[in-house]
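Below is the structure I would like to discuss, written out as structure tokens.
Just one protein chain is left out here, and the rest sit where they should.
Each chain gets a letter, A and B, in the order it is written, and its residues are counted from 1.
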Amino acid sequence: MAAATATSVDKIIHSPKELEAYRNKLKAKDKKNTRIVRVCIGTGCAAKGSHRLYELFCEAAEQAGSSNGGTVVIQSKHVGCHGLCELGPIVVIDPGQILYHSVEEPDVAEIFRETVLGGRVVEHLLYEDPRTGEKAKTPGEIPFYSVQKRIVLQHNGRIDPTSIDDYIAVGGYSSLAKALSSLEPEGIIDQVEQAGLRGRGGGGFPTASKWRSCRRAEAPEGIRYLICNGDEGDPGAFMDRSLMEGNPHSVLEGMVIGAFAIGATHGYIYVRNEYPLAVEHLKMALEQARKFGFLGQDILGRGFSFDIRINRGGGAFVCGESTALMASLEGRSGEPRTKYIHTVESGLNGRPTVLNNVETWANIPAIIGMGSSEFAAIGTERSKGTKVFSLVGKITNTGLVEVPMGITLRRIIEEIGGGVQGGKAFKAVQTGGPSGGCIPAQHLDAAVDFDELTRLGSMMGSGGMIVMDEDTCMVNVAKYFLGFLKSESCGKCTPCREGIAQMLAILERISKGEGELEDLDRLETLAELLSEGSLCALGKTAANPILSTLKYFRGEYEEHIRNKHCPARECKGLFLYRIDPEACTGCGICRKNCPVKAISGERKAPHVIDQAVCTKCNTCFEKCPFGAINKV
Amino acid sequence: MPVVNIEGKTVTVARESTILEAARKAHVWIPTLCYHPTLPSLGSCRICLVEILGQDGAPGPLVTACNYPVRRDITVSVSSERAVRVRNGVMQLLLARSPESGELQELAHRMGVGGTPYPKVTESQRNCILCGLCIVVCEEVIGASAIGFAGRGVERAVASPFRQASETCIACGACAAVCPVGTIQVRIHADTGEAEISPFKSRSKLLICEECGVRMVSVPVAQAMSDRVKIDWEEFRRLARLCPECRRKQAVKALSLGAGEQSVTPLEKIKIKES
Partner (left out) sequence: MDRELVAQIIGRYERDPGMLIPMMQDLQAEYGYLPAEQLRELAAELAVPLTRVYGVAMFYSSFRLAPKGAHEVTLCMGTVCYLKGSPRISEAICQEYGIEPGGTTPDRLFTLQAVNCVGACALAPVMIVDGKYYDGVTPESALEILSALPPEDDTPEVAEASVNAGSPAAGSGSKGEGS
């Protein structure tokens, strides 16, 4: 454990009073005539070049600053993920919270001149509602944001994630101060219990219950561990990434409060190998927190010591499972173990351990800050608070959303998400990643909470929400997830290791038109075997994608088997390509490009595909400039 | 001390005993594969799954008998429909994986499983059920750690590092001894006087008897044994001149006085003939 490095004695905050004084000092610096340009540098926007935008804004600010004699103070900040990744790079100007999207380098000069200096709006960079054509100036006017309730994400996009001052100025670490000065450890656990917080990583286990068990477990030498699970492995989920990148201090604050409540001495943050920016921002945050005395010895004068180290994953989905994660932290392969003895009793290195997800930790400062009753007022009876979802797939507004538990799927998909892309028909939304299931249109008005989603045959999971349209083949969806799980299964226990491979083999046959009706029974038998016999949650839930698609889309499976036809026209070889004689202009492009010479026709006359020769390679479909080729 | 009610029989066991231990005490049979009495239980093969019943025999969770710790009074059903169905399903999956193992087929037969409806889905690690017993015995008991798991999922294998013949293997055959499906074999090569552990390809020369030339044990094992065994030959010869009764008295005397360090006779001084 790295020793706390206090490089500047001035910086250490010894008490809540000192913290308050420091915060007031920071706020006093805020001048009324400050203009701020916030450029998002989350991974999504960075991939589109937002770093360069930030540099350009910095340059412009410098020039303007030196030329106007200091009457206008211009600040450029780089900020974390706003969530509307579809429309990145995102730039927000204050005063006024003017939001611009898809900003490119040539736009910088215009934005700076018109908005930052002139207070005017640049129309063509404003968000436009695709359904109404209305322009929105501020986030509050954009349905994507206005329907959300951002508690955990409230500071994402506002503060510079690499600046602890920014975090403190907006109230950061005040919950820690409140907890350490006015609450006892058991009292903190009571607050979390009254708030009704359930784990946000997928299990939905009552957080307070876990903490209490760990606190009461025997701890030789007084050692207890606290782990933050940042191994977000579900394909299509990036909530934790955005939190770790965009507001790492909120996670740290939650962990320190938790450590005090549980009596933990050492903390770990386990970050997926594929999130280098998250690791970097967390590292910076740790160093800053130590400098300020929020980590290390005698935190805020309470006589309680705690520090955190970061470990990166090695690339294994199974390490999102708590015992596998702990094995990884012990320098071993990520194999889970049976949990007849709970990890709160004997976890990492055989010691009492609490493991919680990133989002769970980020909720803690909010709960202590607003109080448990206000938190519990949000959500449903058994699912309190909010949940962050990554809304992806065939949806107009791809991005990160935070909503109160109990909101309907319809509101998320239609109001926030802007509906299905390209005007296609909604087919299903997949939640819970490879452990979850697909929910069809008839349940769009279901309330999103832990129990409801489970009742519908899926689960909350970590928050991935993948929207599918009429062109998605549900057999293919099941096959995709099983393929994923096959490569990620650790191989320790028989049902998961062998069973997933068996189920995948069956799905492959079905998707090639080689299935039998008995295959559906075989899949159900194997599904049951896996859910009853597997050692860990990966195996136990592995069959969910199959079970839920069978539940709601059995007809599609039967169509593949009986008629060797894929109704969504996705499974290669199980649908035909046919030229519409009315639409075909006889241009001959398809004929010339067909690699097996299956198309014939005279110039300017409708062409025909010889089905006996056609290999269904899709070339003609792609090449036809008139969309005259249909998949049937 | 908790009471375990299993298949209508009742036994009292020490706290933290496993259900399997309770079952054996009650003479109730539960099939096992990856379990070995001298090694830590892995709970990986899942063939020992049993059901813990709730109040009034209500259905409850399935747990692996080999490592479930008994901490309070419980009722266990080995023959419940669910437990039988899942255990049989596991066996069917294993039979698909290891079709040639006689031991596995015997166990299947005893469980009442006739065959398997499942095809083979992998060519990797033929006939191995990946129980891990060979790995555990090599690491924990022998201390050689010559083999380990390589890879994940259904393509996982048991192998020596870099798939080369292990440098630490002493060809003791412990892995073959614990292998429940007979996949690991010790092969004696007459021409080279070597023992080979198949399929790991490691070989060691065999020690042969000075007198009659019969092959005894591998040289590394002999070396390891003699490193651990310390014999004082003078003392040995002196004791040999006593009758058993007096020898016993001497031993008691030595024990009660707390015998001091015995001198060691190094291996080089003992003549061994290697072929």
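We take it that a residue touches a chain if its C-beta (ideal position, glycine included) is under 8 Å from a C-beta of that chain, and two chains touch if they have at least 3 such contacts.
Model, not experiment: these values are computed from the prediction.
Enquirer: For the chain that's been dropped from view, list the shown partners it touches.
Expert: Per the touch rule above, the missing chain touches A, B.
Enquirer: Looking beyond the chains shown, say which of B:147, B:206 or B:221 touches the absent one.
Expert: Result: among the candidates, B:147 touches the missing chain.
Enquirer: Looking at A:312, A:337, A:479 or A:560, which makes contact with the chain not pictured?
Expert: The single option touching the absent chain is A:312.
Enquirer: Among A:373, A:563 or A:615, single out the residue that touches the unshown chain.
Expert: A:615
Enquirer: Out of A:34, A:63 or A:349, point to the residue that touches the absent chain in the complete complex.
Expert: Only one of A:34, A:63 or A:349 touches the chain omitted from view, namely A:349.
Enquirer: Taking the full complex into account, what residues of subunit B touch the chain not shown?
Expert: 135, 139, 145-152, 160-162, 167-168
Enquirer: Could you please point out the subunit A residues that touch the chain left off the display?
Expert: Residue positions of subunit A that touch the missing chain: 41, 43-44, 46-47, 49, 51, 85, 232-238, 240-241, 272-277, 279-280, 311-316, 328-334, 349, 390-393, 398-399, 466, 490, 572-573, 593-596, 615-619, 623.
Throughout what follows, only the chains that are shown with their structure count from here on.
Enquirer: How many angstrom lie between the CA centroids of subunit A and subunit B, rounded to a whole number?
Expert: The answer is 45 Å.
Enquirer: If you look only at subunit B, which of its residues touch subunit A in the complex?
Expert: Within the complex, subunit B contacts subunit A at residues 42-47, 49, 62-64, 67-69, 82, 86, 89-90, 93-94, 96-97, 117-119, 121-122, 129-130, 132, 149, 151-156.
Enquirer: Which bits of subunit A are touching subunit B when the two form their complex?
Expert: Contact set of subunit A toward subunit B: 316, 318, 333, 337-338, 340-341, 486-495, 497-502, 505, 522, 525-526, 529, 532-535.
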